[in-house]
Structures are given as structure tokens and as C-alpha cells.
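Of the protein chains in this complex, one is absent; all others appear in place.
Here the chain labels run A, B and C in written order, and each chain numbers its own residues starting at 1.
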Amino acid sequence: MTGDAMAAGPSDVLDLDALLSGEELSLRQKVRDFTAQRIRPDIARWYEDGVFPVELAPELGELGVLGMHLEGYGCPGRTAVDYGLAAMELEAGDSGIRTFVSVQGSLAMTAIHTWGSEEQKQEWLPRMAAGEVIGCFALTEPSAGSDPSSMATTATRDGSGDNAGWILSGAKRWIGLASVAGVMVVWAMTVDGVRGFLVPAGTPGVTATPIGQKLSMRASIQCDITFDGVRLGPEALLPGAFGLRGPFTCLNEARYGIAWGAMGAARDSYEAALAYSQDRLQFGRPLAGYQLTQEKLVNMLVEIQKGTMLALHLGRLKDAGTIRPEQISLGKLNNVREAIKIAREARTILGGNGITLDYPPLRHAANLESVRTYEGTDEVHTLILGQHITGLPAFR
Amino acid sequence: MTGDAMAAGPSDVLDLDALLSGEELSLRQKVRDFTAQRIRPDIARWYEDGVFPVELAPELGELGVLGMHLEGYGCPGRTAVDYGLAAMELEAGDSGIRTFVSVQGSLAMTAIHTWGSEEQKQEWLPRMAAGEVIGCFALTEPSAGSDPSSMATTATRDGSGDNAGWILSGAKRWIGLASVAGVMVVWAMTVDGVRGFLVPAGTPGVTATPIGQKLSMRASIQCDITFDGVRLGPEALLPGAFGLRGPFTCLNEARYGIAWGAMGAARDSYEAALAYSQDRLQFGRPLAGYQLTQEKLVNMLVEIQKGTMLALHLGRLKDAGTIRPEQISLGKLNNVREAIKIAREARTILGGNGITLDYPPLRHAANLESVRTYEGTDEVHTLILGQHITGLPAFR
Amino acid sequence: MTGDAMAAGPSDVLDLDALLSGEELSLRQKVRDFTAQRIRPDIARWYEDGVFPVELAPELGELGVLGMHLEGYGCPGRTAVDYGLAAMELEAGDSGIRTFVSVQGSLAMTAIHTWGSEEQKQEWLPRMAAGEVIGCFALTEPSAGSDPSSMATTATRDGSGDNAGWILSGAKRWIGLASVAGVMVVWAMTVDGVRGFLVPAGTPGVTATPIGQKLSMRASIQCDITFDGVRLGPEALLPGAFGLRGPFTCLNEARYGIAWGAMGAARDSYEAALAYSQDRLQFGRPLAGYQLTQEKLVNMLVEIQKGTMLALHLGRLKDAGTIRPEQISLGKLNNVREAIKIAREARTILGGNGITLDYPPLRHAANLESVRTYEGTDEVHTLILGQHITGLPAFR
Partner (left out) sequence: MTGDAMAAGPSDVLDLDALLSGEELSLRQKVRDFTAQRIRPDIARWYEDGVFPVELAPELGELGVLGMHLEGYGCPGRTAVDYGLAAMELEAGDSGIRTFVSVQGSLAMTAIHTWGSEEQKQEWLPRMAAGEVIGCFALTEPSAGSDPSSMATTATRDGSGDNAGWILSGAKRWIGLASVAGVMVVWAMTVDGVRGFLVPAGTPGVTATPIGQKLSMRASIQCDITFDGVRLGPEALLPGAFGLRGPFTCLNEARYGIAWGAMGAARDSYEAALAYSQDRLQFGRPLAGYQLTQEKLVNMLVEIQKGTMLALHLGRLKDAGTIRPEQISLGKLNNVREAIKIAREARTILGGNGITLDYPPLRHAANLESVRTYEGTDEVHTLILGQHITGLPAFR
């Protein structure tokens, strides 16, 4: 049992909690309690068995964390900081659960909320906010993880005139939650460039197959999807999204949440290692009393504090409406990179016991391998920032 | 498909192969072929299912790698360098398989060969060399991974006189292969200090339970063992081993093999990443053509070459009979630490695909978490070397 | 020319400047201008010649940065954040100049202001604030850099009764500015524990010898001091300071300023490397357009932004009166450690040109070697924090 019961103390030497409002602290506590009661007790089993606990979806809806930062249509309408705090606490439980919340809220619901028609919003958002319908977001393709501009999935007109529908063909990969989704937001190339489509579960020609034999994020689902001449009505089109700006806006939302979430996994790893080192004796002294252990713990703490401060800064910018994509890149790059180092270092303090699911650090480290890759690898964000500061693109 | 078909080329820029004899190269090729044919095709499934393939034991016996460096009693009597090369090739397949070979040959068989009576040797060694009997080595205890001197398992005399047997009580943890072992080498505290005992499978009062929910070394087995008043005859005692020198000699044998094996996992990770980066296009160019990818590959290569040279140096010292424990500590510390960095870095080149068992780097990285811990953590070997060079112990 | 003319732009991707008030920005600009006009033009020569520019003292007084955070007695009475911003801009010029300001304000003047008598304050503080008198702070001793509790310099009573003076004997080392100081704050062991004394320049028996052949901080002065039976009157004693709490309070003040200052050296190094990489062509393209260069620049930027945010957080805590020593330790540890990495990395972008005083990064890296050591090494701050989070001291 880590994380849930800790006060500021050794995880918040800098008193960053004092920067949060009472309402924010109260929201955080609520999500922290949820993590303690609904995620921690079963996460080892879900992870071992490779199971995403779909039963959590309505509970997370009730908790108010699905589409959390959106207004109206049954959405909670909370601030970006609130959303970040929730992401942090959920990922202190498991990255897979936080990933569901990100896919649902930052990707699928944000796409519908931002570019959907009134009918689309009313049809999907309330049920998605409640966790009754799971959404997914199909952008990445098998042959181009970090280069969406080379999209090979196509949508062509099916007939002509205003009532003309669409035929969707192609394949997507690494699509979170697709096999349990009630609705898919699918991005495809048209003669007018990239457009988005809503594809309800059960549409003929759509096949979503979970990717198996994973070494990461086993309590979540990622799928291969094939679209085999899928016929969609005209109402499937998201009317407001044109070009890659559409999905990129959603990616930025998700990246923002990740910057917070990763620090949750990091903090939980640190707290697990700290607690273990205080209990475990070696040569008659607690491990925590040795210089080599303290060095590790302190280095973890320092980066957790810096990363948390960074996430909070991004949240305040986002709530002020001034945040820019390169700022989010900086947060995602740093916080995931540091979180993975922290989780790995924490794991070494646990000795042999650290390789089991009895302790979270190695599970977090494994999960963060996925988190590091999706929504932009270290290299992608490095080159985004590199272009920003030098004015010179170095992607190719 | 990695590793098996590669010539010196990009994995041996320094031409270290030229330091090996024709016989050594031939032995290596034989084991490399075994890995390609018997480990690679099924390792993903074994790992996913958490299964140690016991059927490999007799095949490894036939391959001549069990108790490989021992003479007589059906053992192959090969050199330390031969043994190292075999460990490297097997761990290029999976650390779990190499671990079995280490536990069997370096730990259990070495203990019997070095301190056993003539009867004990004849009873066990030929069948162990053939892989008909699996051995295990029970030293580590639940509460003291890195401090065997605080051993709590006891062996007390059962009766008196020359025919007096022993009563064994206590618990061990992290004992490789214990649940499938035909014979256990068990270390216990007696009134005369630590002594070793041979405990055949099925001895009443012995319970070996595999540790589950592992995130590492899933194609191997580690067990909790309890000894509940286990009655042993006088012939169970290893007559030659007195004190911790007994098990420590075996640990040094195992550490030597690990220094080689880890470089196998590292090389396989590098080769997988190199091959992937040459195939995978991004923005129309192979990943391998980008500076950021080349930097990673080159850094991996450099450490693989240095680590391999170090392992070979240790092997030559061992064959010359001049090797010292602190030299082995240096090799184990460096080679596992570097291997884990290499496997992690290789995995990042694979993008999302790198989190599945379709590619070896993340599996190797996960396995090496165990390898890093057993037979002395980084901290233990650092402090052994620290004491050696400064003359001052800093363990406590 | 770096640093002075840059707007937020590539050095402030996170818009941290928006967290500063107009008054703070204006103060910063004033100090930045001073650095551009009075430090940058001559720093290479001062550094090469090993000269501290004493003529800057009154100018810095006029600039309002001496004893900047103190109230009354001619002191500027600015906030902790103001002081931090000034330290950052001065150290963007050179650590040696910022060190003078720290020694003067955080150490010598703080000691007098906090524990001095009314007479002592009136005698020294106004002239020190004006830069007419330079102060120094003599705590460290030759044989114990990181362990002031083993202090060997003694002060014994000279005579008896209220008019009894003191006899000071011993030696200090690494005392900044001692050879040009008009007044020394000297800490010595008495029968009542450690006490502080004010020793005016020219007091018989005091010898301050600059330490020569330095590879760091060459535009500053550090001295060996010997006290050879120095007779002091009763008025030399600082009445308010008892025990190590006295000097430790000052050290915390100085460490606070260092956390800011180091980020100034880091930012200047980054800006120099960025500018150079944009100008310098290789294979016909600016260095800044290569992936390997962008990776370096981005990693520098990320740590500069985090370190600056951390310094500002400490400043706000200090101004709120809630700051605690372990928080300052975290800031000093992190910011100097990261600054030295940044300066070293920046230097590699400059190629051969980077080894001369024409460009600041290698000078900053060299200076930061001193900064890393004084006011607590990495190890000292790691163990302070380690004790704080684990509850266990591991110093010995």
C-alpha cells in the first residue's frame, strides 16, 4: 500500500501542495481514494492476466474524470489543473487506467466536443462522460508511428450529393480500447485532406483485434483495426475538423494529461521504494540508512518535485488559455523520461522482491515504456522543441 | 530473427572474434544454432505463459553445456571461455534459459563436484550433466538477500554418533528451479557454522512454491522453499564445505557466467534494434539513417564490445587459474549494468512494436532486472570493489 | 555577446517571465544591463589574469545588490525573489562576481544584521551596502571542508570581567575576498561553543593569503587566513549568535542565492551555444540544424527551465517566510549540478573555439566547480535531504 495515505511529507519536500486550492486538494483526495480502493487491490491480477477492467468505466464516470475538462453535454467542466491532478492520482494506480481516461476524455470526447455536430455531441458525449460508452481514437497506422502525415487509411465518397456517405478502407494500430469501444473516432485521408469520422461499434467491415503478448500496459487494451470497405452515412463525418490540426489538437490534450500522469507513476514508485527501504534491514540497519540508498531516493525526489512543478505550471497556463504546443512537448518529454528513470531506480531498491507485481515500481517502469512512445516519442518532442528554439527543422 | 545469422560485421567492429580459437568459434556456433532452433521460436509463448521449458534440460545436456567446465563424472570438461561463450549465446535467447544452465552447472553441480563425497558425485553428477536431474541451490533467505551471513535456516543433529542425521528447518527464497529440481543443495547454519546438504526431491517436509506474478524471467522458475523439520540422513552432508566459503565459491562461478551471458542479451537487443531501424522507414528514410538513431546504436555497440572484451579477459584469467573474486565482481557489475542500459535503449528504437514479445529488447531488459539482483546487486559489487581498492569496508 | 539582449524566446519556452511582476522584471533588466556593460567586456581578461575587480564593489553597491534583502542600515530591503533575480543575472556574467555579492550580502552582512549589536550594525552595514567596505566570512577550515562541527580555530578570553577581550588562534581556508576585506566575520570555538567575531582589516596577527594557481573562479579571490594570537576587544563579539546555528543561518542565505545564480551561468552557456550553432556552418548547414545539436540544446533548455522554476518557487517561499533548510538544499543541489552539466554540454557545441575565454561556457563550467563545492557539496545536500525523507542520518 503506497501513495494513498501519504501527506505532503517526504514526497513533497517543496510544499507544492500549498500551491493548490482547497477545492483542488479535495478533488485530488477523492481520486486518490478511488485509486486506493478500486485500483490498487486488483491491479496485480489485472496486469498478470492482461485484462482491462471495463467495469471501472461507469465508476470513473461517476467519479467525474471522463471528459473532465469539457463543458456541457454531461461533462464535469473542471479545470485543466483538476484534470491533471486526477491523471496523476490514477496513474499512481496504473498507467493503463489513466490511459483509458486520456483516450476517453482527451482524445475521443475532445474530438467530438470540438468538431462534432450538435447531434453528434448529444448522441455521444453524455453517455461517454458517464462511462456508459467507451470511445477510441484511431490515428496511428502500422507503418508510421511518428509520422501521421503519411496516412494510408482512406475515406472516399459513396455516391454523390449531400446524402452521399463514405467508404472507409485501411488499417490502424496501437488504438487504445478499440475492442471495447462503443464509438471510434477515425481519421482518414479524403480528397480534401484528413477528415475525422465517428464509427459506432458493430459497423460492418470493422475489425478490432487486441495486440497480445505485451510487456507493458497489460491492464489496458491496444488494438489493430482493419476497415474493410466500411460504409458510413454522411452523418459520420465530423464537420469541424479539417487536416491534421484536428487530431493534433486532441494529441496536445492527451500529452498534457500524460505530463501529469507520469509523475503519479513516479511518485508511487518512489513511495514504494522509500517505504520498503525503511522496513527492510540489511546488516541490521534499514536500507534507508545507507548512503547509496539515500542517494537514489533523493535523486528520485528531486525529479518528482521538478516534474510536478512543471505539470502544475502547464496546468495554470492551460487554464489561462495561453498554453502553446511546444510547452506541452517540453512537459511530456521531461516528465515521462524522468518518470521512467525514477521507476527503474526505485525498483533497484526493492531487490529481488521488486520483480514481482507485489510492488509497483517495475510495473510502472514497464507501463511507461508505452507512455514514452505514444503521443510522441522523446525524439519527436526533442525535434519539435529543437525547431522551436533554433528555427530549423531537423526531422528529416 | 536476430543474432543467429549475423557474422562479425556490425556487432563485432573490433574483430574480437579473431581472439577466439577455431574450436571456440565452433562451440559458439553450435550453441548459437541451438538458440536459433530451440529457444527463439517459442520463447515469446513461454514468457507470456510463465513457463520454464523443462523439456530443454536433456537437450542442453546433449548440447554439452551442463556442468560444462567440470571434469569427470560425465561432465564435458570444457574451458571457462567455452562456458562463457555458451552462456552468451544462450542468454541471447533468454536469460531464463541461461539461468537454468548457471544454476545447474555453476551452482548445484559445482557444489557437489567441489565438496561432495565420491558417492555424492557419482550419484548426481552424471545425471545432472545429462539434464536428467535438475539441481537447485538454496542459499538466499527471505529477509536477507544480500547478506548471507545472517542465515536463519538451521540444521541440527538428529541423534548422536556417526550415524546421526540432521533436522533442517527454515525458509529460502528466490531459489531458481527448486520446484522442478531432483536435488537441492541447501545451505544451513549448524553449531559448526554454515554447512551444505543435498536434499533429494520428495523429501518429506520440503515445500517449494514458485513465485508468481513476475515481471522478469518469466520463462524461468524461482521458488520459495520451506523446510519444516526435514529429516536427513548423515550422507546428506557435503563433507568438504565449511562456512560461507562453500556457497561463495559457487557464486563466483555463477557470476563469471553472468558476465558473459548479459552481453548475449545486450548483443541480441542491439541486433534487433539495428535490423528494425534499417527496415523501418520514417519520413521516407530508414530510421537507421537518422543521427539520433545512430547515436543510440553506436553507444550500444561500444559498450557491447567493451563488455565482451572484459568477459573474455576474465575467461582467460579463469582458464589460467589466476582469477580473483574482485575481478569477477567487476565483470558482473559492469556487464549486467551495461546490458540493461543497452536493452532499454534498443527498445526505444522499436517504437510501439518494442513493447510486445515480437521483439526481444524489452524482454531482455525485464529479465536483466533479475540478473542485476541475483548473485550480488550493483551495490554489493561496488562495495566489494570499493573495499578492495581502498582497503576500507563500507558495507555497514 | 550572449544573454543580455535576449527576450523570453528560446530561453524561456515556458513563459516563466509571466510569473514575475513588472517591478521584478525591471530590476532584472537593470542588473542584466550592468552585467552587459560592466562584466562581459572585461571578464576574459580578469579571468585570465586572476584578478578580482575591486572597483566593481561600489558600483554594485550603487546598483543596490549588496545586502539586497536586508532592511535598514542603508540596505536596499528588496525581496528574496529580487535578490535571486540579481544573482542570476550577475552569474550570467561570472560566478566570481556573484560570489562576491553572496559573500558580502548573504554571509557577512547577514551575520552582522542578524546577530550584531546596534553599534556593530551602524558601524559596518551602511558602508558594506554601499560597497565601500568588503566583508568576508571565515568558517571553513583547512582540514574539514564539509564538517564545521570539528572547528579548530579558538577564541579564548583575554582577561576577565566585562571588559575582557578575546584571543583568536587558528586557520581558515577558502575564505572568499578575505585579502581585500575591510571586515571579517570569523567563527571560532569558545568554552561556550561556537561564537562569531568581527575582525577589522589590519588587526595584528591576521594574515590572509590568496590561494593561487586556480582552475576555477579566477575572477574572484579565496584565501587562506591565519590567526596568530589575535587580540580582540570585547566589542568584537557578535552578541546574538550561539553555536553553529549562527553560521548555518548565513549559509542558508547564500545557498538560496546560489540556486538562482547557477541558473544564470547555465542560461548564459546555453545562449552562447545556441547563438554559435546558428551561425556556424558545417557541411553547409548551421550546426543548429543537426539532430545531435538540437538534442543537446533541448536537454539544456529543459533543465534551465526546471531549475529556474525551482529557484522562483524557493524565492516565493522565502518571501512568504515559510522556507525550510532542506528546501534550499534541494535547490542548491539540483541547480548547481544541472548548471555544470549544461555548461559542459554547451561547451561541446562550440568545438575548438569553446576552449578559449572568447566564449563563456567553459569558464562557467570551471567556475561552477567551486560553486558545487562551497556551501555544501552534492554529497552533503544529498545526505541532508536523505535524512529528511528517511529519518535516518547517513553522514558517518
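The working rule: a residue touches a chain if its C-beta (ideal position, glycine included) is under 8 Å from a C-beta of that chain, and two chains touch if they have at least 3 such contacts.
Because the structure is a prediction, the values reported are computed rather than measured.
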item	value
Listed residues B:K30, B:R231 or B:K306, member touching the removed chain	B:K306
Option touching the unshown chain, where C:E48, C:E71 or C:E132 are the choices	C:E48
Residue, one of C:R28, C:R372 or C:H388, that touches the chain absent here	C:R372
Where the unshown chain meets chain C, residue by residue	44, 47-48, 140, 143-147, 150, 173-174, 211-217, 222, 281-285, 292, 344, 347-348, 351-352, 354-358, 362-363, 366, 369-370, 372-374, 377-379, 382, 395-396
Missing-partner contacts on chain B, residue numbers	9-10, 13-16, 18, 274, 277-278, 286, 288-291, 293-295, 297-299, 301-302, 305-307, 309-310, 313, 317, 322, 326-327, 330, 333-334, 382-383, 385-394
Touch residues of chain A, complete complex, unshown partner	290-292, 295
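The rule is short, and it goes like this: only the chains that are shown with their structure count from here on.
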item	value
Whole-Å gap between the CA centroids of chain A and chain B	38
Mean-CA-position distance for chain C and chain A (Å)	42
Distance from the mean Cα position of chain C to that of chain B, given in whole angstrom	52
Multi-chain contact sites of chain C, meaning residues that touch two or more partners	290-291, 295
